[in-house]
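Of the protein chains in this complex, all but one are displayed in their positions.
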Amino acid sequence: MTRIPTRTHVTTTVNGDPVDFLADPRETLLDCLRDKLGLTGAKEGCGTGDCGACSVQLDGRLVCSCLVLGVEAEGREVKTIEGMAEGNDLHPLQAKFIEHAALQCGICTPGILVATEALLKKNPDPSEEEVRYWLAGNLCRCTGYDKIIRAVLATARDLREGV
Amino acid sequence: MALDNKTDFKYIGTRPERPDGLDKVTGKARYGADAYAPGMLHGAVVRSPHAHARIVRIDASKALALDGVKAVVTRADFAQDLEGEDWNLLENTIAGEKVLYDGHAVAGVAATSALIAKDAAKLVDVEYEVLPHVTDVDAAMAEGAPVLRDGAADHSVPDGLHPNVVRYTEFGRGDVEAGFAAADLVIERSFKTEAVHQGYIEPHACLAQLGTDGKGELWCCTQGHWFVRRMCAALLGLEATQLRVTASEIGGGFGGKTTVFIDPIALALSRKSGKPVKLVMSRSEVLKASGPTASASMDVKMGMTKDGKLTAATGTFRMQGGAFPGAPMDMTTMLAFSCYELDNVHHEGFDVMTNRPKQAAYRAPGAPMGAFAVESVFDELCEGLGLDPIDARLKNAVKEGTRSSFGPKYKAVGLIETLEAAKAHPHYSAPLAENTGRGIASGYWMNWGGETSVSLAIGEDGTVQVGVGTPDIGGSRASMALMAAETIGIPYENVRVNVVDTAALGVNEPTHGSRATYASGLATIEAAREAIGKLCQRAADKWGIDVDAVEWKDGAAHPSGPNAGDFEPLSIAEIAGEMGSTGGPITGHHDASPTGFGGSFGTHIVDVHVDPETGRSTVTRYTVIQDAGKAIHPDYVEGQFQGGAAQGIGWALNEEYIYGEDGRLQNDVFLDYRIPVASDLPMIDTVIVEVPNPGHPYGVRGVGETGITPPLPAIACAVSHATGHRMTRLPMSPPRVLRAIQGKGVS
Amino acid sequence: MVAVNLWSGLRRFTDGAEVVEVEASTVGEVLQELVKAHPGLDPVIKAGVSVAVDDEIVQRALHHPVRPDSEVFILQQFRGG
Partner (left out) sequence: MNYHTPASFADASRIAAEATGTTRFLAGGTDVLVQLRADIVTPDDLIDIKHIPGVKAITRNADGSWTLGVAVAGAEMTEHAELMADWPGIVEGMDLIGSTQVQGRATLVGNLCNGSPAADSVPGMIAAGATVTVTGPDGSREVAVEDVPAGPGRTTLARGEVVSAVNIPARGENGGDAYLRFIPRTEMDIAVVGCAVNLTRDGDTITDARVSLGAVAPTVLLVKEAAKALIGTTLDDAALEALAEAASAACNPIDDKRGTIEFRTHVAGVLAKRAAGIAYARAGGEK
């Protein structure tokens, strides 16, 4: 049986860099980032948009990359965890997550960082409840969320106070 | 090894940044699915859509005809003539004559892309003869229940029980009838819990390479790569040391990654295709066909005098662990009454097979169910007798020298200390809002030592590398580095701890049983001490004095005794810099199966609000108090406390395996397998109690598992108090709680 | 002689005895002598047990010493997660 997959040439921007790849229309953006571009920071925890481990920004909007097709990235701008630090300068959230021990196994961490970066851009002074609801789609099974929420609130405070 | 009674720690007890932090916040850390190899194929697994069926025929011809498909494996591609647990493991990995549960693997496929592999798996034609099935523990023991496998019961099972009962235990002491007669109040209740999943966010994943020469390489996410090596070697007929297993960073395990599911299939596909094969489970496969925990049906009876002294207790615990022996009824029975001093106590346990996946360990396996039943009855006794539940626990709490309910006496333990801390905590006396109840419960996990091998080497610049064999799930590399730094007297930053592969050390048991910080930590300290001895010898040689006259402190050799002050101290860097010309590399090594692991008790306080109109429960406040012996890195001790509580909250309120009439799993996605999300939980307060473990030089007790034991009863008691109805079934889902509120029972 | 405490479910294999006395100086010898005295215990020991000696749970450390006045318990095998 011969199967000739129809593959589409996709040109897009990832973390500011122009990239291109060939995608079967069935492949998700997550598959393409990981398997074609070597960007394995986004993780597949569920493949159904329920866990948030694959969070990326698409044209500045927080999405699950498992719920976006690779072909949909044509002409768009994608930002992943690999683009969060400026060179070797960690984003304040990244530094604060290490300082506050806001991760145990770390598999959910890239998704949570990408999601909270989007939150703080939109709302620099979120309440605990707002942080919790914003992150409801980012499952963490290790921490009980406590130290994550504290790290986000502490980062927001530092950023507001210009620390 | 005895307690040093050291209290003036320089590094231990501090909270430095973890060594893997940078990689984990930047996306660079490599987990199970993050490995790629040149020429790699992708695997997929063909799984049973039936709960119980005979395999009549497997026809892979259409799959093999698909372009890009390189291999299909079935049971025939694995070792034959296995027995006992190896046979169970193989049968669970890939079905033989029968499929035993929804999702049971039947065949594996390898192809040049993941999409082709998935398409090919659909083309493998399997003909089934469907058989009657059973998924409930009580139903599986009942007369007339479908038999999963005749002759599976072991020596422990008395005659006359259903063939699905495969293991049995019974033990106790004293005269329970006399004990109940002496009680002022006796409560007897039946309880039921549903199976739950560990819910690690990282699905099982591996990259396998195996040649026809029997040499192999395996990269996988696991809690224990030597376990993986042993199991894969057995299932594929390999020599153990010919297979090198490397543990990736691991995205959660909680016991569920102490066994194998897909790794042997990937190896078999690689051997057959001659190429590396990557195999990754989907979330649905994880929920259907990895190793959830047992479900339980339990009867507990306890008697108490009016001043709060327990007089007798009995418990019967029936547990199903899927289609194989192994439900953790032994741990349930041994630990059910472990908090209390009891002269009259009796336990009975049943391990029952059902058409569900083979259970695996889940954080304190077996203990939470027993605690749910026992602590709920204890609470009801207190309620009935008008006693404060902490005071009553203090009257019965075990301490050093108390004979445990399972036999031996306790060494130094911290139950009383956690209860006293709970009583003193502001949470315990805080006023309660309307429709809110408060629950208290204690729990225990006895911990574990296990085979352990650690190597330590001094670098040429005086820094230190430590190779351990226990994968780091929650920050254990930081803890090992702290212990090495403390022992050698060098800064934490000068120690790098690596989780090394199976070729680099002797056998290590997994990171399980709350043993890693205890056992690998102990071996790290011993290895460091051995290296210190060698460092001192080099200094002694240089100074021309006896090694006994050299003292090691603050990372340097000092002349001591009659030679004190005769020579300038030699720092570790100075000695290391000359290693090559003073006798060669300096290392330390330690192998052991340490037995001085000390158990950890915990007491939890929880407030739960229940909506009287909908039965929906909300945890509004939570406090964990637990004995850590000595907290090496308090952040990660707190993290274990908080994570255990969160998993317990999920188990108590919303998580459950739901099987349909057809025996198929109905909730195989995170949408319907409802683990707690961030907005479900409050902050989880922690209190670290430190009653040093005499079996560890720095007093460490494992802390990983105890934290999931008290939440089930604590939350059930809180809901019971909020609603005025005793909750005896988990999960306490809104429909169930609403029925209780409406007086329709708790079923 | 060392008094070995068994769990009561094992009485079926020991003619009803819950405490069995054996001549032994190590855990290994305890297990060996138990099987010699009561062959019905063989599959139980083979399937795996944990041993406690003087309140220390020594797992399956066969070399662990046992004194005549030691308190020895045979327990079900421990498992952890």
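Each chain carries a letter (A, B and C) given by its place in the written order, and its residues are counted from 1.
Everything that follows uses one rule, which is that contacts are C-beta pairs under 8 Å (C-beta built on N, C-alpha and C of every residue); 3 or more make two chains touch, one makes a residue touch a chain.
Keep in mind the model is a prediction, meaning the values are calculated, not measured.
The shown chains contacted by the absent chain are A, B, with contact judged over the whole complex.
Against the chain not displayed here, chain B makes contact via residues 122, 282, 284, 613-616, 618, 653-654, 658, 666-667, 669-672, 674, 676-677, 679-680, 733-735, 738-739. Interface with the hidden chain, as seen from chain A, comprises residues 6, 8, 24-26, 28, 47-50, 52, 55, 58, 61-64, 66-69, 71-72, 115, 118-119, 133-138.
Criterion: only the chains that are shown with their structure count from here on.
Of the two chain pairs shown, A-B and B-C, the one joined by more C-beta contacts is A-B.
In this assembly, the C-alpha centroid of chain B lies 26 Å from the C-alpha centroid of chain C.
Across the assembly, chain B contributes residues 198, 254 that each touch 2 or more other chains. In chain C, there is no position where the chain touches two or more neighbouring chains simultaneously. By the touch criterion given at the top, residues 154-156, 158, 168-172, 198, 254-256, 258, 328, 330-331, 333-334, 360-366, 406-411, 445-450, 512-515, 593, 595-597, 695, 705 of chain B touch chain C in their complex.
By the touch rule above, chain C contacts chain B in their complex via residues 5, 7-9, 12-13, 40, 43-44, 47, 52, 55-59, 61, 64, 71, 73, 75-81. Those residues of chain A that touch chain B in the shared complex are 1-3, 5, 24, 26-27, 31, 34-35, 39-48, 50-51, 53, 80-82, 84-85, 90, 94-95, 97-101, 103-110, 113, 128-129, 131-133, 135-150.
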